[in-house]
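Removed: one protein chain of the complex. Kept in place: all other protein chains.
Up next is chain A:
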Amino acid sequence: MSTETLEQKNEEVVQKPAEGLLSKRRKRLISDPLNEDNPITVQVLGICSALAVTVKMEPTLIMSIAVVFVIVFSNLIISLLRNLIPNRVRIIVQLAVIATLVTLVSEVLKAYNYEMYKILGAFVGLIITNCIVMGRLEAFAMGNKPYDSVLDGLGSGFGYAWIILTVAFFRELFGSGSIFDFKIFEAVGISNFPTNGLMVDSIGAFMVLGILIWVQRSKTGYVEH
């Protein structure tokens, strides 16, 4: 089994005595997805939600928190169960874990932040289909120890979060003239700043995302083959 060989390799690495809680390798688990191996800009996963929720900062922030929560805990749970999960139904098991966590997030939101639930309702449910979450479970958590999986989840989660927050920042600023619903242009004395419908549409997200990818790749030198 491919997963088993993967796991043996990893165990050899981990078995070396006294690997620091944040050793170089583990730091890379977190830092890689933030930039060089970013789930959105490099792996091009989770684009749908990056377009859908990024009209304003506040829902984007809630969405980011929800995704980080789901990705970290599903990574942890799957990693703990990795030696028990039958290979043939592993995708179903992963899906069940993700769906459970997402439903929990959605229910909690409905109970304690109804305002946001009304805005994000459908999109929170769609975290289930966010390829980043399932991708990390299949590619990482199935073959690695729990602590490493949590770090990997944090890395991917924050990698997703900072990108969508950046996109939302520019979309809300130019689309609605505000940040976190605070009218920024009015505050600095420009009361007739025109709002831009293009940024409010999904097209705006594509443009901001495209520019982000451009800037990032010109820095890291990453090219697609």
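Here is the rule we use: a residue touches a chain if its C-beta (ideal position, glycine included) is under 8 Å from a C-beta of that chain, and two chains touch if they have at least 3 such contacts; residues count from 1.
Please note the rule applied: contacts and distances are computed from a predicted model.
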item: Name of the absent chain as recorded in UniProt (options "Dihydroxyacetone kinase subunit DhaL", "Sn-glycerol-3-phosphate ABC transporter ATP-binding protein UgpC", "Na(+)-translocating NADH-quinone reductase subunit C" or "Septum site-determining protein MinD"); value: "Na(+)-translocating NADH-quinone reductase subunit C"
item: Residue of A:61, A:200 or A:213 in touch with the missing chain, whole complex considered; value: A:200
item: Hidden-chain contact residue, picked from the options A:44, A:85, A:179 or A:212; value: A:85
item: Residue numbers in chain A that touch the chain omitted from display; value: 55-56, 84-89, 92-93, 96-97, 100, 103-104, 107-108, 110-112, 114-115, 117-118, 175-177, 195-197, 200-201
